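The other protein chains are all here in position, but one chain of the complex has been omitted.
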Amino acid sequence: MEHDLSPEANELRDMVRTFLERKAPESAVRTTIEAGHGRDEDVWTQMAGQLGLQGLLVPEDLGGQGTTPVEMGVVLEEIGRALLPSPFVSSSVIAVSALIGADDTDASGDLLRGLADGSRIATVAFSSGLLGRDKESTVAASEPEGGWQLSGEVAAVLDAGAADTILVFAPTLEGTGLFAVEAAATERTPLTLLDLTRQASSVRLVDVPATRIGGEAGDVEARVLATAAAALCAESAGAAQRVLEMAVEHAKVREQFGKPIGAFQAVKHLCADIFTVAESATAVARHAARSLADQDATLGSVQLETSLAKAYVSEHGADAAEKNIQVHGGIGYTWEHPAHLYLRKLKSNELLFGDAVAHRAQMARVLGLKAPAAPHDVVDVRGENATV
Amino acid sequence: MEHDLSPEANELRDMVRTFLERKAPESAVRTTIEAGHGRDEDVWTQMAGQLGLQGLLVPEDLGGQGTTPVEMGVVLEEIGRALLPSPFVSSSVIAVSALIGADDTDASGDLLRGLADGSRIATVAFSSGLLGRDKESTVAASEPEGGWQLSGEVAAVLDAGAADTILVFAPTLEGTGLFAVEAAATERTPLTLLDLTRQASSVRLVDVPATRIGGEAGDVEARVLATAAAALCAESAGAAQRVLEMAVEHAKVREQFGKPIGAFQAVKHLCADIFTVAESATAVARHAARSLADQDATLGSVQLETSLAKAYVSEHGADAAEKNIQVHGGIGYTWEHPAHLYLRKLKSNELLFGDAVAHRAQMARVLGLKAPAAPHDVVDVRGENATV
Amino acid sequence: MNVTDELREFLDKHLPPFREVWGERPSYEGRLVWQGILQRGRWVAPQWSKENGGRGLDVVEALACSEVLADYQAPATAGIFGVANVGPTIAQWGTDEQKQSLIPILEGTELWCQGFSEPSTGSDLAGLRTRAVLDGDEFVINGQKIWTSDAHRAHQIQLLVRTDPEAPKHKGISALLVPLETPGIEIRPIQQINGDAEFCEVFFTDVRVPRSALLGPMNQGWMVTMTTLGHERSGVVTHASAVVREIESMVDSFSFAKAGHELSPHLQDELIERYVEGRVVGILGERSLESIKATGQPGSEQSIIKLEWSLFTQRLSSTRLALGGADAVIGADEQSNMSYLQARSATIAGGTTEVMKNILAQRVLGLPA
Partner (left out) sequence: MNVTDELREFLDKHLPPFREVWGERPSYEGRLVWQGILQRGRWVAPQWSKENGGRGLDVVEALACSEVLADYQAPATAGIFGVANVGPTIAQWGTDEQKQSLIPILEGTELWCQGFSEPSTGSDLAGLRTRAVLDGDEFVINGQKIWTSDAHRAHQIQLLVRTDPEAPKHKGISALLVPLETPGIEIRPIQQINGDAEFCEVFFTDVRVPRSALLGPMNQGWMVTMTTLGHERSGVVTHASAVVREIESMVDSFSFAKAGHELSPHLQDELIERYVEGRVVGILGERSLESIKATGQPGSEQSIIKLEWSLFTQRLSSTRLALGGADAVIGADEQSNMSYLQARSATIAGGTTEVMKNILAQRVLGLPA
């Protein structure tokens, strides 16, 4: 029972943990990684059918459970803990949030139903913010004869390979729009990720027909980016908790110089440091989820609180995994030991959707440390002024 | 015997250490601090008369010893180790280097003789670089009727209170000039320093008559700033070595939980960390001194190597003093224990003459990471482009 | 009326006239006066029971009151060790006679200090050597305490002494309540590295107190003390939210609107990194509060708040200096210098970082001693 979670959220956590311990133990995770599938189809189906996890954020009238980012955060912690390879973050968190944010049920209702029951998979191609550099997307939208078309390249789209639908944030002549395209109509080239439990592709679009969802979507994209950052924080928090358990277990049983290594102060302090990171990451990830769940929060406030979490987790998360390897010594440096899988996850999550420096810069803007942007900057919804 | 020093330098070090242990033990240092004099007159006289330290860098034909910055570095290490309060750095290192750099014996010969035998004390007011911010000096030179005059304010001049002569780097209509003024002709307001063994004043000049020494002095000032940074590195290295001894002594004798605290791994590691800083600081400080002693080195190369030392010492030096207090626990937090005197010295030296960030930025320029300055920047010898 | 509204009304009425006399940053004497005023409304320790001078509030209400006081930037009370530590212990363990001190503690007319640390103990608190020997109906105390906060101002001391030298070290300790004017006590302030004297050494030479000075059972002083330290628990939550206010106000002072310029990229990043750390301490405090609300006890996050706070405080003090630049160490910013020096004690006083990490690893993570 964790007292910063509701009884229901505690129950959900126990249920998901039991499910994943049974269905996605380390051996199964390794099988999925080696097969290169990105997910175990049976687990995915059961997550949707038995537990309804893919529909957590989808409103009840569209077949989902209509719960909040707080409950979703608990599930993401467990997914991070189990290192479950799946397009869950892309489809059930990021894509669903984009569609809900765009608030256009006419255009997106069917897709949301499909995402909720796990029968469809979607992902989001951002105009910027995943990689945090210039020109990560060159996609632009045009409307030649009544129908929208997208052309350009996106350097990286998470789970594009598994997706049926790619949602694309792209500039139009008037602001940013959100568009849905059939993934099969795009050219997807798989990338090799440091995190072996995640997949991504670069995506090229040439005059791909697109359905527009909702209106001006600059703020929607900013909020979805905040959601994505918070989701990675929750994943990382769960991973860090497992890393802590691993380090402590090892320190208790491994003997050196005639006693358990956990009796040595240096090992105690390494474990205490990992504990500090795991506890703090969990606390800030849940804090970020609460801020996303707050209906009254402004975009600026959501950005501040989620960036707070991402700045902390990006600055310290990988440290927990690195110290865990240090506690393990040589054995932690082997392929067979899971320590590196967690290191890869935590290091990768550190850099995706903005590193600590980028999120601190965003916080500085929201906190007013920066000179206010000139009016013409605000109109340009892409790039770093978009989030002022 | 330290093998990165010549036998003569080793001898010099032993001699200075013996002298200071006898003449300037901690009790004497505290007396000088409390009296607010800035130096013990007897010690100062003996340093010059018996040991000739003030004249180390002064050429032999001007009454000095004509040795190099390497030997001076050894003396500075000992002064830092003993925390000797005195205007030695200002007068015998910085002012002497400025005069030698300006290469105008006609104008400065008598002064150099006086500095060498300790009968006179000089200091340098920089146009920038001591505090590392805009407008630390507003002094400008003019030549109304044949004679030079200086007017303006300098936020801080080390040892201005003790000085007979203040050497001032100031802009003229054509580049930077070096000028000598009588200290008594200026308005000096003492400052309260974190480092209790150092003194400084703000200095105001109103149409003060000045003697110009040498010609265009932009590069001279840059080289003297490098010399000053290296001098503080040597002081800090000596202080860090003493801090190490203190920590190790305490760890050996202080008992807790029934054994010397040095038997605990955490304390061992603190001491090992302090050792690392003390050894590295000593190595880089001597490296910087060798680069200053190299007649063939370009200004850029001298800046790179001295900034290397200052960046290291500024980044890590105070850490040694902080960890020493941690090793000592409560007793290290008392006024009577010398630990805080070293903390003050090391922290103060961290920030004076450029902090780590400033020196890394200077290195980035020298190493070509920055875009080359536009031609008009180079002409402006003040401010950050002066050192390109 | 809601209790916090009542407190706001009280402060609206009493704070302005107090400030007119004592200013924004009152001296110790001013803080004593303020404590007296505050207690007239029973606001010094509203979580204490009504008969002891409090209002019987629960921990959440009490913390809400702390927040209100912080919002108003009300002066700190003066007799903090009596209110935060000694009082709650007396309330739990004291005799009726000893409980007579509780009201004066709140009113600030009886100031207390705590004599725990000794020169030879340091991190090993239970290794204390100050002895008390029963001679008829009197304890005779000999020994020395050190790092005793506020001893030079206090009237009474809560003292840990060894009463059974044969017993294992945690088991032969008793707690005594001793008036500091008792003959044989000598108090010497210790000057700290920043020049202040907040701590003292206290020497005991054949100091005689009646048997009734014993607090709690004989030879159970360790347990009695741990109770006292336990009372600091919800204090950590208050502390964590004070950290948040501190860092928020510091960041605010560097906002473009107030400062009129942007910080260098490096300093901005460093300042926001401190902001993140400070806020994390606050969020851990909130998490702790949820545990306290639900169970009356903080959760395991409690053990890292002090650790993280102490490191944060030290880093913040360095950041303050970095923001001031060389000017800071050369006289322009004495406040930053003082806070840098003061911050050294954060990782020492009340348990060194090293010892706290050991304790955390052993008690929370279950690693072997």
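A, B and C label the chains in the order they appear, each numbered from 1.
The rule is simple: contacts are C-beta pairs under 8 Å (C-beta built on N, C-alpha and C of every residue); 3 or more make two chains touch, one makes a residue touch a chain.
The shown structure was predicted, so the numbers you read here are calculated from the model rather than taken from an experiment.
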Checklist outcome for this item: Contacts of the unshown chain among the visible ones are A, B, C
Item to check | Options A:W44, A:F179, A:F264 or A:Y312, residue touching the unrepresented chain | outcome: A:F264
Item to check | Hidden-chain contact residue, picked from the options A:A9, A:V58, A:M72 or A:A156 | outcome: A:A156
Checklist outcome for this item: Touch assignment to the omitted chain, from B:A35, B:A184, B:V206 or B:L369, lands on B:L369
Next on the checklist: I need the residue numbers on subunit B that touch the omitted chain, in ascending order.
Outcome noted: 1-4, 244, 248, 251-252, 259-260, 262-263, 265, 267-269, 271-273, 275-276, 279-280, 283-284, 286-287, 308, 311-312, 315, 356-357, 360-361, 363-364, 367-372
Checklist entry - For subunit C, which residues touch the unseen chain? => result 264-266, 269
Checklist entry - In the whole complex, what residues of subunit A lie against the chain that is missing from view? => result 130-133, 155-156, 191-195, 200, 254-258, 264, 266-267, 318, 322, 325-326, 329-330, 332-336, 339-340, 343-344, 347-348, 351-353, 355, 357
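Note that in this section only the chains that are shown with their structure count from here on.
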Checklist entry - Taking each chain's centre as the mean of its CA atoms, how far is subunit A from subunit B in angstrom? => result 51
Item to check | Set of subunit C residues in contact with two or more other chains | outcome: 354, 357-358
Checklist outcome for this item: Contacts with two or more other chains occur in subunit A at residues 265, 269
